[in-house]
Structure formats: C-alpha cells, structure tokens
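Every protein chain except one is present and positioned as in the full complex.
On to subunit A.
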Amino acid sequence: MSKNINKHETFTQEEYMVMKNDLLRPIAKIGKAGKIWIAFLVVVLLAGIVAYIIQETKSKYVTTSLRDYTMWGIYISNFLFMVAIGLVGVLMSAVLKLTNFEWYRPLSRIAEVIAIGAIMFGGISIVVAMGRPDRLLNLFIHGRIQSPIIWDVIGISTDLAACIILLFIPLIPSLVTCKNHLKNLPKWQLKMYNMLSFGWQGTPEQWEILKKTMKVLTALVIPLGVVICTITAWLFATTLRPEWDSTNFGAYFVSNAFLLSVAVMTLATFVFRKAYNFEKYLTEMHFDKLGQALVLMALIHGYFNVNEYLIPAYKMSGLHENTLLNLFTGKEAAFYWSVVIFGIIVPILLPLFPKMRKPLPLTIISIVVLIAGWFRLYLIVIPGLLHPYLPIQDVPESWTHYFPSVVEMTVVAATFAGVLLIVTLFSRYFPIISVWEVAEGELEGKEEIFNYK
C-alpha cells in the first residue's frame, strides 16, 4: 500500500507531459511505413468492393461457390468471427473496468475501436451474403419480431451504436488535449477536435457527468455484447440441422468470443507497442495478464466444447452420427482436430509457462488461436449445412461440397482490411491510448486529474 502511495506521489506534471507527448506522437507524424500500410489496406478493401460488384452483376452461381445446401459459406462464418471479435470491447474494456482491474486502462480504447470495426464489418458480411441485398429494407419493413434474424439485426445495430457512444464519451477530454498540444496539425484536423470536444473545460461537473455516463454505458454494453453473440448462435440453433441442434450453442459462442477477444487484444497490444513505441504503457505485465486470461478463456471454451461434441458423440444418435463422424474421423477430421489442438489445447497449455506469456511468444500463440478460431466457425457453418436431416441425393455434384471462390475470398479479405483500416486510421487521428485514463490510473483517481488538461 505504502509503495502505491509513493508511486502516486511521484507522478508529477512533468511526467504527465512526457506521457502526453509519448501517447500523442502517432497523431503528430505518420511515417512512411504507416502510409504504405494504409495504402495496402485501401487496395485490399477496393479489391473486395470490385469483387462484390462482380458478384452482384454476374450470376452468383458462377461467381460464388454457394449452392442449395451451402447457402451460407465463408461470408457467414466470417460474420460469426467478426461478431466474436466484437466482444473484445466488452471483455477488455467494460468487464475489467467494472471489476476494477487497473491494467485495463491503456487497453480499453484499443479494444473499443477493434470492437466497432468488427461489428461494422460483421454487419456488412451479412449483407454481402444476401441473395437479394436490394431487399434489405424489407427486413425492417416486413420482418417478424419473433425471428432471431430480426433480433440479430436489432442487436448488431444497437451494439454498434452503444460502442460508438462509449468510445466517443471518454474521448472528449482527449480531443481537447489533442487540440491544445498538437499545434502543427492541419487546420481541418484541429477544427474537428474543437467541434467534437463539445466545449470541454474539465470542470468537476463535466468530469462527474462524463464518469457517470461512462459507467452506465459500460454496464450496458456487457449484456448487449453477450446478447449479440447468443442471438447469432440461435440463428443456427433454431435452424434444422443436426450439428446445430444444441441447447449449448449460445454459451459455446460466447465462450469462443471471449477466447478470440483475448487473442485479438494480445495481437493488437503487440502491434501498437512495436509500431508506436508504447513499451512504457503496454508493458510485459499486460502480456502476462492477457496470457492468464487466455488460459482461463480457453479452459471455459474447452469445457463448452466437450459439452458440444463429446456428449452427443457418447449417445451417437442417428441424426448426429453423420455429422459427428465426419468431423471426428471423416473428411473434415484433420481440420477439426487441428482446430481443437491449436484453438483450445495450445492456449490452455502454453501460456501456463511464464516464458510463454512474454510479448512475442504470446502474440504467436494468439495468432494461432485466431486462425484456429476462424476455422472453428467455418467448421460450424459448412459441414453443418452439408449434413441435412434428409440425405443429399440426386443433386448436381457441385452441391455436395464447398470451397470458397476467389470472389468470396477477396470479399472476406476486404472485411479484414476494413477492420484494420478503421483501427489504423483511428489511431492516426485520435489517441489510441487514453491519456487521461492512464494518468488517472497513476493518480489512483485523485482530484488532481482535473488539473491535468
């Protein structure tokens, strides 16, 4: 305790200025590597737009591999992945904030921006998968409130709105900081900061309102995030396919989302730490904690995975036999077991060793977990569709298997580029680590924060 007091007493105005300079540096100057990275993302995104235009102007039967049975392909498995990643804001910002885990402070804004990008492109993935996107409006005009599809649409738009507001409100003091300390920026950028800072003066009343609103929104996004993930799972659980015939599906999806959230947070922390020289703020302690969180989430997800596959496999009822044997010993076996090993067993075992919770090893583990996680969702969607209740008979050969077309792969790549572009551009125009929140952590919430404008 005495150690803490000493630490806070030593946090001076000078140190705050150093911190501010460090954290605002990425906005002040964009390097060559940064420009090349942004250009690369824009090119991939444009390629995806062109691919989508080709898909919509030519017959989908030619441009995509989607057929009568696999009517949902990688677009929908990618949508599930994006929704799962979208939970990062809930876990790394809201849950840690409300449970007073102080190490959340430099991570929260990164998590929220990733969440917004992922939810946005998750929604776009659904529209891309639609056979008749021109009828999108009908979903709102003629949709049934009893349908999980409508609830998915409502959930995604509500969560997106909540995440944007939750990102924006704590950003207000940071915008004033940008306006006051980054004088060499273009005029439009300074004007933008001025306009978006909504007359922030840093008065105690303003701080009180800001903190209260943040607390309310933080509490709101937790159930919202969990609800989106659960409803997405219900889209499958309420559709007649043996593989999706599960009461465990909601919890299974949520646990998967939490696991992927920790992995994506680790990756983002590593990248920002290296790219913006944030070693002082995104410390090895963060990786240590993220590694521990990865083990916990992988254990929880492993538990639900056992419920999801082992119990139906024990019964091996006629309906499940077809799809389960295909996963365990059939055509998809290598795929399935790789996903189990790299997506669940590796994150349970490796980060148990402190050496593996260092930045580089943990980031490599996280990348492996993310790739396995993407394919886990692929394995839920595609084999599930290819094993209907009635056996597939007398159909064209192309209906019996699925491999994504070039157009589909380009569009999916573009969604990833889109998320990365949102995160990159945000970090180039706004402080990606909240200066005042980190400073507040140093001061342990003392009143002095009001003086550090």
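One rule holds in what follows: contacts are C-beta pairs under 8 Å (C-beta built on N, C-alpha and C of every residue); 3 or more make two chains touch, one makes a residue touch a chain; residues count from 1.
Note that in this section contacts and distances are computed from a predicted model.
The chain not displayed here is annotated in its UniProt record as "Big-1 domain-containing protein", chosen from "ANTAR domain-containing protein", "Big-1 domain-containing protein", "CbbX protein" or "ABC transporter permease". In the complete complex, the hidden chain is touched by one of A:I53, A:M71 or A:A161, namely A:A161. From the set A:G34, A:G143 or A:P361, the residue in touch with the chain omitted from the display is A:G143, counting the whole complex. The residue from A:N180, A:Q201, A:T329 or A:T400 that touches the chain not shown here is A:Q201.
When the missing chain is restored to the complex, the residue among A:I30, A:L185 or A:L220 that touches it is A:L220. Touch with the chain that is not drawn comes from one residue among A:I53, A:L98, A:L136 or A:I209, which is A:I209. For the chain left out of this panel, the touching residue among A:I38, A:I149 or A:I169 is A:I169.
Listed by residue number, the positions of subunit A touching the unshown chain are 142-146, 154, 158, 161-162, 165-166, 168-169, 172, 198-201, 203, 205-206, 209-210, 212-213, 216-217, 220, 224.
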